[in-house]
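Got a structure for you, written out below as structure tokens; questions coming shortly.
Note that one protein chain of the assembly has been removed; the remaining protein chains are unaltered in position.
By letter and in written order, the chains are A and B; residue numbering begins at 1 in each of them.
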Amino acid sequence: MPELPAVADAGTEVDVALTVNGQPRRVRVEPRKTLADSLREDLRLTGTHVGCEHGVCGACTVLMDGEAVRSCLLFAVQVRGADITTVEGLAPDGAALSPVQRAFREHHGLQCGFCTPGFVISATAFLAAHPQPTDTEIREGLSGNLCRCTGYQGIVRAVRAAAAELAATEDASGRKGPA
Amino acid sequence: MKPAPFAYHAPRTVAEAVSVLADHGDEAKVLAGGQSLVPMLALRLARPAHLVDINGVAELAGGRLANGHLVVGATTRHAALERDAEIGTAVPLLRLAAPQIGHFQIRNRGTLGGSLAHADAAAELPAVTRALDAEISVRGPSGERTIQAAEFFKMVFTTALEPDELLTAVRFPVWGAGCGFAVEEIARRHGDFALAGAVCGVQVAAGRIERVALSMFGMGSVPERLDALEKSLTGAPVDGLDLADIGAQGVAALDPPADVHASSRYRKQVGAALIGRALSAAIESAAAEEASRA
Partner (left out) sequence: MTSDSILTPPSQLRGGVGAGRWIGQRLPRREDPRLITGRGRYIDDHQEAGTLHAAFVRSSVARGRIAALDTSAALAALGVVAVLTAADVNSPSHQFWHTVMGPGERTPGRVLADGDVRYVGEPVAVVVAESRYLAEDAAELVELEIDPLPPVVDVRAALRTEERVHPELDSNVAEALPEMEIPGFAERFAGAAHVISETFHQHRYVCVPMETRGIIATWDPWTQQLDIVLAAQGVHEPRLFYARMLGIPEDSIRVRQGDVGGSFGQKMFPMREEHAIVIAARVIGERPVKWIEDRIENLISGGHAREESLKIEVAVNNEGVLLAARAHHLENVGAYPTPGNGANGPTAAGMFPGPYRWGGPGSVAYTSQAIYTNTCGHCAYRGPWMMETVGREQMMDVVARKLGMDPLEIRRRNVISRDELPFTTPTTMVYETVSPAETLEQAAELIGYEQFRRDQEKARAEGRLLGIGLSLYVEPQFGFGSLGTEAATIRVEVTGKVTVYMSTGGHGQSIETTMAQIVADEMGVAISDIRIIQGDTQITPYGAGTAGSRTGAIAGGAAHAAAHAMREKVAAVAGRLLEVSPGDIEMASSVAMVKGDPDGPKVTLAEIAAAAYLNTDALGPDLEPGLEVSKRYKAPQFMFSNACHAVTVEVDRVTGQVRILRYVISEDCGNMINPMIVEGQIAGGIAQAIGGVFYEHMIYDSDGNPLTTTFMDYLLPTAAEIPDFEYGHVVTPSNTPGGYKGLGEGGAIASPPALLNAVSDALAPLGVTLTEQALSPDKILTLIDTAG
């Protein structure tokens, strides 16, 4: 893992090497630049959205080493060597959608779409940890992401459906989804 | 909402971290999970000139059992408290409190040490340490010291930590057989900070409360230990407890804060009910534990 200098002075930029959506990337950032801003500006991955900048709305959720985290509460300098997945990386071959993404479309889980990347990432992580969730578990699992358009109806339906599809996939192949 | 500029330090050892803190004193802030600190930086409510990221200090991670105690490293994530089988068996209150902290995304980053050092009076983990008389290990330039939970929390957001000290681990006693535990809280929404909450550990033997620990969060400027109530409950039969009365006793001397979410009176009212809920849930869990071993 490439070493940062022990100290990165305020206002000076440092190189940070990390993996994003399976690709090795490098950004040059001052310490206070958030991961959310760096992904969006330095790597042009604008699918991750900024909705509150204080860690409540979840629009900025990404996967870091497989775990869902709020990228507005991380500094880019902190994630050297980490493996970040953004919404753009959920369907790596670009053509097919992941099961969660497909379910969001089929069940009208979005309207304006601004909260959607955060939800899709969170739901992906949630289902990986809770493959057979109850309705209550789904709603509680989604409570870290805010939506203002849908009233959560389609989102909850989408997660139920994705859970069912992923369970069926696992039964069929003996191997666990999601992508 | 962008933070003010800061110099970023990424020490690899506790000694390095303490050395940075010693150099910069109250110009430095420790960054652990960041779930409470980074919003304050974004709002520019906190503007440390130096941020000391301890996530890379391997010594601070992990937990181990030793001499009837569980020692948990400061950077242990809430998610680990929720999932780690050894931690959950040794100190069930950690396993019960953790899932109630925020949302899973927050728990993936938030840490035990961070929660205690931040000392939000509405947080679960400080109240758990108070209930269990946990010991907080701290390292400073002059060496290590241990602070009792009872002495650690001074005021809301204020602890006994000096600016040049780093919280390194928390030592929890492991209660034995025949014990039950509960954490009950009321929040406006799922995952919010509690308006009021109660932590209970109880040891039952021959139908009586042999030992009980009760603490509350959200009910004062620090977590509150209900010593007087514990005394009056010790030895009491578990059948026929007047939970409403017990709850009223428990909150009688408390003066909970008021804010936009709830008044002091409301907190006191539901706090009383939560004591009853936590006590009865802990007793039930003690019975279940007993039954499972029978």
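Operating definition for what follows: a contact is a pair of C-beta atoms (placed from the backbone, for glycine too) under 8 Å apart; a residue touches a chain by one contact, two chains touch by 3 or more.
Just so you know, these numbers come straight off a predicted model, no measurement behind them.
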Original post:
Of the residues listed, B:186, B:226, B:251 or B:275, which one is in contact with the missing chain?
Top reply: B:186
**OP:** With the missing chain put back, which residues of chain A would touch it? List them for me.
**Re:** 11, 30, 32-33, 40-41, 44-54, 56-57, 59, 86-88, 90-91, 97, 101, 104-106, 108, 110-117, 120, 138-140, 142-156
Subject >> Touching residues on chain B - with respect to the absent chain >> reply: 1-2, 4-5, 39, 43-44, 186, 188-193, 195, 260-263, 265-266, 269-270, 273
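Rule of thumb we're sticking to: only the chains that are shown with their structure count from here on.
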**OP:** Please report how many Å separate the Cα centroid of chain A from that of chain B, as a whole number.
**Re:** 29
Subject >> Touching residues on chain A, where the partner in the complex is chain B >> reply: 4, 6-11, 30-32, 34, 53-55, 58, 61, 64, 67-70, 72-75, 77-78, 122, 125-126, 129, 139-141, 143-144
Subject >> chain A contact footprint on chain B (complex, rising order) >> reply: 1-11, 16, 31, 34-35, 38-39, 41-43, 49, 51, 53, 55, 79, 102-106, 108-109, 189-191
